[in-house]
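Presented below is the structure to which this report refers.
Only a single protein chain was left out; the remaining protein chains are all shown in position.
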Amino acid sequence: MSEIIIYTVITLSALGAVAAVVLFFIAKKFKVYEDPRIDQVEELLPAANCGGCGFPGCRAFAEAMVKADDISEFNCPVGGNDTMAAIATALGKELQEKEPQIAVIRCNGTPEHRKRTTKYEGASSCSVAHNLYTGETNCAYGCLSEGDCVVVCDFDAIYMDEATGLPVVKDNCVACGACITACPRNIIELRNRGKKERRIFISCINKDKGAPAKKACSVACIGCGKCVKECPFDAITLENNLAYIDYEKCKLCRKCVPVCPTNAIHELNFPPRKAKPAAPKAEKETTAPKADAADNKPKQDNNSTN
Amino acid sequence: MIEHDGIIVSSSPTKAKVRILNQSACISCQMKGNCNLSDMKEKFIDVKTMGKTYAENDKVTIIGTETMGFKALFYGYMLPFLILLFTVILLTLLKIPELTVGLIGLSTLIPYYIGLKLFHKKIENKFSFYLKNR
Amino acid sequence: MSQLKNFSKGFIKDNAVFVQLLGLCPTLAVTSSAENGLGMGLATTFVLVMANIVVSLVKNQIPDKVRIPSFIVIIASFVTIVDLSMAGFLPTLHASLGIFIPLIVVNCLVLGRAEAFASKNNIGSSAIDGLGMGLGFAFALTLLGAVRELLGAGSIFGLDIPIFPVTDKGAPITMLIFVLAPGAFIVLGYLIAIINQLKKS
Amino acid sequence: MEIFAIVISAILVNNIVLMQFLGICPFMGVSKKLSTAVGMTGAVTFVMVLATIVTYLIQTYVLEPLSIGYLQTISFILVIAAFVQMVEIVLKKVSPPLYQALGVFLPLITTNCAIMGVALLTIQNSYNLMEGIIFAISSAIGFGIAIILFAGIREHLDLMGVPKGMRGTPIALVAAGILAMAFMGFSGLV
Amino acid sequence: MNRLLTVSPSPHVKGHDSVRSIMYGVVISLIPALGVAVYFFGLDALKLTLIAVIASVIFEWLIHKFILKERPASAFDGSAIITGMLLAFNVPSNLPVWMLVVGALVAVGVGKMSFGGLGKNIFNPALVGRVFMLISWPVEMTTWPANRFHLTDGYTGATPLGMIKEGIGNGKTVSELMDQVPTALDFFVGNMSGSLGEISALAILIGGIYMLMRKIITWHAPISIFGTVFIFSAIMHTINPEMYPAPLFHLLTGGLFIGAIYMATDMVTSPMTGKGQIIFGVGIGVITMLIRYWGAYPEGVSFAILIMNATVPIINRYTKPQRFGEEVNNG
Amino acid sequence: MAKRESTFGNMVITLFAVTFIASATLGGIYELTKEPIRRALQAKKEASIKKVLPEFDKMKSFKVLYEEAGDSLEFNEAYLNGEHIGTAIETYTDNGFSGRFKIMVGFLPDGTINNTAVLEHKETPGLGDKMDASKSDFSDQFKGLEPTKPNLTVKKDGGKVDAITAATITSRAFCDAIERANKALETKGGTK
Partner (left out) sequence: MLKTFKIGGVHPEENKLSAGAAIEQLPLPDTVSIPVAQHIGAPAKVLVKRNDKVKVGTIIAESGGFVSANIHSSVSGVVQKIDNVYDASGYRRQAVIIKVEGDEWEESIDQSTDVKKEITLSQKEIIDQVNAMGVVGLGGATFPTHVKLMVPDGKKAEVLLINGVECEPYLTADHRLMLEKGHEMMIGIRILMKALGIVKAAIGIENNKPDAIKTLQKISVEYPGIDIVSLKVKYPQGGEKQLIKAVINREVPSGKLPIEVGAVVQNVGTAFAVYEAVQKSKPLIERIVTVTGKSVSKPSNLLVRIGTPVSKLIEAAGGLPDDTGKVVSGGPMMGKALNDLEAPVTKGTSGVLIFADKEAHRKAYDACIRCGKCITACPMGLEPFLLMSYAEQQMWKEAEDDKIMDCIECGSCSFTCPSYRPLLDYIRLGKSNVSQIIRSRKQ
């Protein structure tokens, strides 16, 4: 039955030859050269497919990075610097170190600080409430406490503190920015994580003049400008009755914190101040000791919550 | 309306070449990066830019109309299919042997595609996309 | 990557069926019993291992542009080998797996591994990779087959498991649907859900 | 009547996706767009018929006369891979805009399994050429019905918000299972 | 005043309908059918119904509480009761209890809760349960006990549809077979064998009218189903009266009534607009008759409804309501 | 990695080489497995013939055209010591629940049924597949029967056959297949 083998060989070889020709053209026309480095880079990525990088999925991001000459503009918020560094080495490309960032909540309107004046009962969505009115308090800028930011976080990095009615960002925030887009009041901001997770920022975005602001919320920034004067590094600016600390310039010296008459400036993860219990912030420090679960000032109190 | 995300590869005032990331059935398949069997992962689309220039690596969305898609489908697949089917049925009814029927049927595609090539210009005018920044 | 890790990743973490959702057609079609599942799984494993070995052997001899057709030929040859040997030595299993044996050729798992792994690694690793992935696939098919067989026929690998009431004549009253088409979809759906859950915790 | 039986069987009773489990990958990955699903059906029909004709001819006029039927698998896969891609190349060559429009409109058809399956079934059921073609068309329609229904279901599921654990493939599989269950009502139709 | 004012978006008043009132309305409307079932099949009917209802409610509660981990309130909103009742109404009165419990688990667990619970499912849960049972246990699901008043030979154990299908399959003619099946009046009041709740068109009709009056359902789906079945069977009957029984027979037998009035009207799984519901109903009618005439099953309503359930998203997409100012008719 | 260039020549040569080796191997394997496959098929058929007929030592197979269907059935005449001891007929029916199935029916020279065996079927597992002797005793009732009309009709239709529960369709079809074999046997001229 060797003729079967002969037929086999003839047929298949003929097919093979035909296929070779056809596929040669295919290969020529559809050059789908897949850079093997794409796979490597994809391996390095966290595979969260969150879109935080601005690409539809990790692989697309990997492709873009492999193709780009300069990857310093790219950033995977989930993987962070380590990942980006690894990718940079893998690709032999330059990488500009990105300060790791984290979301902060610029509102401290807990019920003690900000009297509830009404009770909101619409759809439980900040956007809906924001569309409707100032919210349950008289502050037209502050957090509405319906948790739109919590819903959109893919990383379970933000939760609503029942007691304060304010969201709390946990350390595992990857700075993807989803909550920032979700918040109708633009309360959330990304800031550098700072040395040892230390951060200082104005925990208020109320642009009203001092009196109504203060009336609505006892810890509102009243735009008095004391901190601006105090800051040795010119990191603080004042605009529309509201101070803002530039995190690039801020050296975390903590000088501004005690001068604020309304305690609107927040310091996070600093060791407790020595002596001088008179410093306004100290009171807070004691009511929210680092050791136990967040209470008064819990929303930035990452360490204690996880 | 069909929308497709893509990235500009090159751009001139009249035309831009856009690489589209293929959202094929394989989008959910994790092996897609390695599977070449019949899936081309990228396509390059020429789009009229209407005077706008785009920078390389710009993320854009390609927009076409659904009717255009169906038209393309018709010319690309359905019409040759109908011709083929018609030929095969006709020849079968004429009691022509199967082998001949099959071969003739397949070979109707050759003149069809030659025809398509001849109408190249006409077709080109029918299918054009435009771009939107993402 | 250590060889062990290389081998084991195909089992749960990267399981072809449960995680990567590859080759769902044979998975659904042939798993009406644990035996069929295992048979198909092993057949695929064989093809996978052999193809991986051969591909990694010849990888440097093959120009890029005919890589895929060459791989296809190699894979198809092994599939044919499996097909022929099964027909010769395991005729009943061969009959119940039907056209899904030749369809191993188009299982993206096989080509995918050849492309992604074997064409870049040495023979040893390639063989182990193929074995890991293949056994993971076989494991998934067997599990699915076992669940379906248990619910649908009251047995696993043909061994009666008395979980169902029996008729007067002693035959168990099983849930037929599980050995039929809908059962395949439903059981696989829930298995994937459960495995997702397990992976999370 | 025979032809009628083939059609009903391939579309309803032995629906290629729901009962024969061919082409599950594209079925699971279908886009939410109905128009895309319809378009895909059209393209699949053409490709399936083409593949069926070619493989039928190879089988009947090459492999069988030479009694090398065992080369079925290898020759079918080569022929299908080459032929299907050839159509695309030709299309790209003769009319780039058309080709591009299709590229944007259709997600590429990775239905190797269904195409190969239909080719094999045509041989297995010993259909003649005409029957094979009709079987291929009907199978494609069966595929189309399944993915068109699923395009709608997918969109519905996305909008309604399925429980986290079931989201994605699991619920799609369960829905497919229920649909398969419903299609069992057609059994005995032919 | 020291209470805080409530602030909410308009409207500030709410109509009377609630999910609960609708669901319990359906439960009430099912009572006549339950009564008929008990009358003809004895306390078995009541027992099965209670078991199915309790099982459905408990499964829903458990799944809510332990798997979905949500507020488990929805178990008691009445929808699970309907699912349980309709499930029981669709089985023979001598079905082993454990099968019914498994059926309820499938109905609620697979058919409803996997999709997220009330409102999110695509397929009618009771029918998912029923078809699951039918395919799993074809013997038990298709051996009907004779009802208490029909002990004469010809009628036992088979539904009229089953008998006709069987007979025609054996080459008998309709007129020969018609002697063996009960009269139209029997069909109407429910004096025949069949599933628990489907037998009496009269009782179901009463329930249906009650629901129509309370605006729980609309006429579109049921009427279009009846109409399609009527026309379809009238045509076939005219073509060959010896192969295809008269329209009235098809209307009154099998699950057509319960299907059309209770299952095709389930708001969750049927189209939203009247137009859509008519298309839905016509589809159900056609598929039902296809299966009844030419399929292996004597009855096809359940399958038909499930298949059409799958088409609902598409129907909805193409049957948008008439928009105000869309087709301007300024006469 | 010193990969080969993708020149046209290289490509053709490579592919040719690959297919050449593949085809040679396959041819070899085919030769190797041909015998086992043939034997397996043969064994299957023989097993079923053995099952439906008494001991025999010689067999003659031929096809017989069965006029009514325009189709041929395969007859296997068995001989023991040269004496014709029965005929095993491979018959089929299209009335199965899922279409055609094939069975083997053994007739003794006197025309009675010796036994039956299922060759190939798509009937529902758990229901129709009970016609297989290994799954239920349904097929036992045909042993030694005269292939008369009532003997080949299910009880429901007034005959004597106990149908498989919930699978009357399969049962009827089974009878139909036997009947077909019987008719063929009779028309062939009662080779007894």
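Should a chain be cited, it is by its letter among A, B, C, D, E and F, assigned in written order, with residues numbered from 1 in that chain.
One rule holds for everything that comes next: a residue touches a chain if its C-beta (ideal position, glycine included) is under 8 Å from a C-beta of that chain, and two chains touch if they have at least 3 such contacts.
Predicted model, so just to flag it, every value in this text is computed and none were measured.
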### Summary
Answer key for E:P92, E:G116 or E:G167 versus the chain not shown reads E:G116
#### Entry: Residue of A:T118, A:N192 or A:T237 in touch with the missing chain, whole complex considered
A:T118
### Task
Write the list of chain D residues that the hidden chain touches.
159-160
### Task
Please give every residue of chain A in contact with the chain that is not shown.
117-118, 121-123, 125, 127-128, 131-134, 140, 212
### Query
What residue numbers in chain E mark contact with the hidden partner chain?
1, 3, 5-15, 17-19, 21-22, 74, 77, 116-120, 267-268, 272-273, 320-326, 328-331
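Basically, only the chains that are shown with their structure count from here on.
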### Summary
Moving step by step through touching chains, the smallest count that connects chain B to chain F is 2
### Query
From chain D, which chain is the farthest off, judged by mean CA positions?
A
### Message
Report the chain whose CA-based centre is farthest from the CA-based centre of chain E.
### Response
A
### Task
Between A-C and B-D, name the chain pair that shares the greater number of C-beta pairs in contact.
B-D
### Task
Could you tell me the distance, in whole angstrom, between the mean C-alpha positions of chain A and chain F?
70
## Note on the structure
Rounded to the nearest Å, the gap separating the Cα centres of chain A and chain E is 51
#### Entry: CA centroid of chain A to CA centroid of chain D, Å
45
## Note on the structure
Touching two or more other chains in chain F are residues 6, 11, 14-15, 18-19, 22-23, 26, 30, 97, 127, 169
## Note on the structure
Residue ranges of chain C touching at least 2 other chains are 21, 64-66, 68-69, 72-73, 76-77, 80, 84, 106, 108, 116, 174, 176-177, 180, 182, 186
### Task
Over in the complex, which chain F residues touch chain D? Could you list them?
22-23, 26, 30, 97-99, 169
### Query
Where on chain F is chain E touching in the complex?
97, 127, 156-157, 165-166, 168-169
### Message
Applying the document's contact rule, which stretches of chain D touch chain C when the two form their complex?
### Response
18-25, 28, 70-74, 76-78, 81-82, 112-113, 116-117, 120-121, 124, 165-166, 169-174, 176-178, 180-181, 184
